[in-house]
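Moving on to chain A:
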Amino acid sequence: MNAWIIAIVTVIVAPFIGGFLAGIDRRITARLQGRFGPPILQPFYDFFKLLGKSKIAASRLQLMWIYAYLVLMITALLFLVLRLDILLMMFILGFAGVCFALGGFSSKSPYSHLGANRELMQMLAYEPVLLLLALGVYAQNGSFLISQIYASPTPLISRLWPIFIALLVILTIKLRKSPFDLATSHHAHQELIKGIMTEYSGPYYALIELTEWYEIVLLLGIVSLFVANPLWVGIVIALAAYLLELFVDNVTARMTVGWMVRFVWAVGITLCILNLIWFWVFAAIKGVS
Partner candidate 1 sequence: MGIIATSRLKSPWIMHFDNSSCNGCDIEVLACLTPLYDIERFGIVNMGNPKHTDVLVVTGPVNRRTARVLKNLYDQIADPKMVIAVGTCSISGGVFHNCYNVLGGVDKVIPVDVYIPGCAARPEAIIDGVVMALQKLAKLQGVAL
Partner candidate 2 sequence: MIDKLKEISKDQLLAEVKKYADSKAKFVTGSCNDLGDRLEVTYFFNASPGMDMSALRFTVGKGEEVPSMTGIYLTAVLIENEMKELFGLKVKDLAIDFGGHMMLAQDSPVLPMLKSEDQKAAAQKGGN
């Protein structure tokens, strides 16, 4: 029964944390740009404003995928808080991404179509890193269970710091921050307008915002896994990572899709693989001695 309570609390509390973080993001970004910035609660105003707009849509299929995106994102988050299998969580996160992309494909709009294609390219870049992260967790703990991470006395970051760096790189993609705000961006001054979100409006757009809040919590939760004991250190590290992303967002130009895939594969995947090979060699040496 305990798990049910945790699940319900997560579903209710997570969007508040996510929205609050998004508000802080906007304020800090404004300050970095020499502006005063909106109130911290601005994302919530936006959200409720959007809920009150009239419903318009460009096709029915579009909406179906956006509900799926939300539900699957919550499911992935529940996998994290209920401390289940990390690899399956990554797959569910992948499913959520696919649903989002399919939502973009579900209307005959060139911009959401191009955005969806770019979203898929982003998945091509970040999905291997997420999966290798799970394999790294396995290599260290001998288990894919998140509960094992919490049970383990050695924090993940002590041996998985190359994977941690790779995670920070793809965090930029997942949070849609510059230089990787390709499929869609928060600033909307983009060659694809709003990219994949172009055709969503009103309440449906609010659903995407809600999903992104869950996503922020989920991603920062994954970051915090790297120092799971004690948890507060992990949370501090996650918040520091978030600030770092904001900073990177403000000091870089948006790059192109090809550059992103090359960069993430060259840096992110290489780091992950080196980390795993190191584990392998380490295990082999231990086996010999």
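Please note the rule applied: contacts are C-beta pairs under 8 Å (C-beta built on N, C-alpha and C of every residue); 3 or more make two chains touch, one makes a residue touch a chain; residues count from 1.
The set was built so that all candidates are chains of the complex that A comes from, given by their letters.
Here the structure is a predicted model, which is why all the values come from computation and not from measurement.
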In-complex contact partner of chain A, selected from candidates 1 or 2: 1
Complex contacts: residues of chain A adjacent to candidate 1: 26, 30, 33-39, 42, 44-49, 51-56, 188-189, 193-194, 198-202, 205
